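One protein chain omitted, others in place.
As written, the chain order gives the labels A and B, with residue 1 at the start of each chain.
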Amino acid sequence: MFKISNATGGYGKTIIIRDVSISVKTGEAVALLGRNGVGKTTLMRFATGLIPSKSGLVEIDDRTAPPAPAKRARMGLGYVPQGRFVFPRMSVAENIAVAAASNGHDAKETIAELLLDFPLLKPKVDDLAGGLSGGQQQILALARALAIKPKILLLDEPTEGVQPSIIDEMAGVLKRMNTERGIAILIAEQNLDFCLSIADRAYVMEKGSIRMETDRDRLRHDKALQQELLGV
Amino acid sequence: MEPDYLATVLLSSLSSASILLIATLGLAVVYGLMGVINLAHGEFLMVGAYSALTATQIGIPYVLAIPVAVMITMLIGGVVEVLVVRRLYGRLFDTMLATWGLGMVFNQGAVLLFGTVSPGIGMPQYSIRIGEFSLAAYPLAMIAVAAGTLAFVYLLLTRTVYGMKARASIQEPEMAQAIGIDSSRINMLTFAIGTGLAGFAGAVLLPIIPATPSMGLFFAVKGFLTVVVAGPVALTGTALTAVGLGGGASVTASFMTSVIGDVFFFLATALLLWLYPLGISSKWRRKL
Partner (left out) sequence: MSEKLFSSSGLIFPAIATLLAVALAGHIDPYLAFVATSWVIFGLLGLSLDIIWGRGGFLSLAQTAFYGLGGYLGSVVAINMAPTTGLTLVWALPAGAAFGALVAAALGYVIFFARMGDLQSTILSYTFTLLLWSVTQTFKLDVGAADIGGDNGLANIPGIVLGLGADSDALGPNAAFVTVVLLSASIYFVTRWLMRSNFGRIVDCIRIDIEKTELLGYDIRKYQVINFAYSGAVAGVAGALFGLWANYLNPSIFSVQEALLVPIYVLIGGLGTLAGPFLGAIGIGWLSFWLGGGTVGGQTTLILGAVLVLLVLFLQNGFLGAIGGFWKRFLPDPNDAARNTGAVKIDTAVLESILIDAERQAGPAKPLLTEDLLKRFGGVIPVNKVSRHFVEGKPHALIGPNGAGKSSFLKTCVGLYRPEGGTIRLGSDEIANVAVFDRVRRGLGVKNQKPQVFGELTVLDNLWTAAFARTRDDVRAREISQKVLGMLGLEAQSKVQADALSHGQQQWLDIGMVLCLAPRVVLLDEPAAGMTNEETRELSLLVRTLARHTTVVVVEHDMEFVRTLEGHVTVLHQGKLFAEGDIDSLRLNDAVLDIYLGRGEHV
């Protein structure tokens, strides 16, 4: 369903990821693990088209994705970036509405639906997004990505700087989106527990390449592997 | 002091402030939505004025010459965005310098094409009377034009999908793309709207301010100061600042000399920047 093949890219002349290939099947949730600086964020941005590709291919919904990020979004690629990046001087409702409208969905309907999924945002709906707390912004960034009605959702470090109780709630929502609505998920995380509660399968990255592919049970029980790969 | 005189001064000051606002709106849109200070704004105003003038000279009625001027300046603005401004987003001072260079080119181009003096357009002069004082009607009509333009721009940017996309594109350009907004097209349109508003100003003010190659400079300088004093909440802030600074300067000028009016304008700017180092609207919780 979603596939990155032989991705090579980076910033300027520096190459950060080399020849990375991963795939996510319909309705699957996959984790992208690895220490800091191994290229997880770069791979995510490669997938969205926000950094130019040196070589490699991205397929969304089994079709080759064009280079423009906007076109990829319209093919069903939802993205929650590290650091949230909500539109600060727009209201919560507008943050969701602009994402919906840019992909041909009805803005009002989408807002109403998403507020049911995220009751936390309801009292804030007319507030400027910049005034929300970090955790609320993270939830909004997730809601915004869901507003484009994605087939695959990329999440980059969604728990960073977020209080434990909201992390817990977020895990619940993501699981529901994945199992009930069949949205495929690719999630890059440092927080292993959070990851394991959502994903069934994981890629482990090292120095810009995929070091191995593994599943939830092996990761959960193999302490030596945890130690070696993640330094947990 | 006679109430009639006071009313006359207030009305004419309000009309000066409105003229400043009309001339500044395009700058405010481009700064507020794109974070770009377009130092060629005054020259776009001049291009608008010459476009309208040329249009009337070839027989198009003045009312229709205004949209012609808007179209021409929007077109040039779009081209400038693609060729120059687009490469400099996020580099505030570089865009200032590049658009200033562009302004010099336009200015000199106008000197070559039209010479330094040009005819005004013949418009019937109406005036209204307040007691024993008489006021020209056209400048007063600018109060309504300013209010109308402000309302139009405000609604365009807050109530339409384009407006949302435009604001999203400047606030987080990468994320705007990542949720499906074609930012480069939106930015081109926003810049073109900004220059189109400058063209509109040049055309609509033509009966009061005749077209000359350097006509834009005076407005542009006051416009920058207004927009920067206004701060991040660009439209509301600019409207308020234009009325305050422009109106204040005009009232001062009516009672004293026009130089003292200018001095008031600059001193008030300095004072406001000192009191509000990031613009008067830096703490407002408003969208635009």
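Here are a few things to note about the model shown:
Keep in mind that, in the parts below, a contact is a pair of C-beta atoms (placed from the backbone, for glycine too) under 8 Å apart; a residue touches a chain by one contact, two chains touch by 3 or more.
Just so it is clear, the structure is predicted and the values come from calculations on it, not from any experiment.
Remark: the omitted chain is touched by one listed residue; of B:N38, B:T56 or B:N107 this is B:N107. Residue-wise, the contact with the chain that is not shown comes from B:V84, picked out of B:M71, B:V84, B:V161 or B:L240.
Of the candidate positions B:P3, B:G90 or B:P277, contact with the hidden chain is made by B:P277. Among A:F2, A:F118 or A:F194, only A:F194 touches the chain left out of the display. Seen across the whole complex, the unshown chain contacts subunit A at 35-37, 133-136, 160-169, 171-172, 175, 193-194, 197, 230-232. Although one chain is not displayed, its contacts with subunit B can still be listed: residues 37, 84, 87-88, 92-94, 97-98, 100-105, 107-109, 112, 217, 221, 224-225, 228, 257, 259, 262-263, 266-267, 269-270, 273-274, 277-279.
Methods note: only the chains that are shown with their structure count from here on.
Work out the mean CA point of subunit A and of subunit B, and you get 42 Å between them. Residues 161, 164-165, 167-168, 171-172, 174-183, 232, 285, 287 of subunit B touch subunit A in their complex.
Taken together, the subunit A residues at the contact with subunit B in this complex read 48-50, 68-70, 73-74, 79, 81, 85-91, 94, 97-99, 101-103, 107, 128, 131, 144-145, 147-148.
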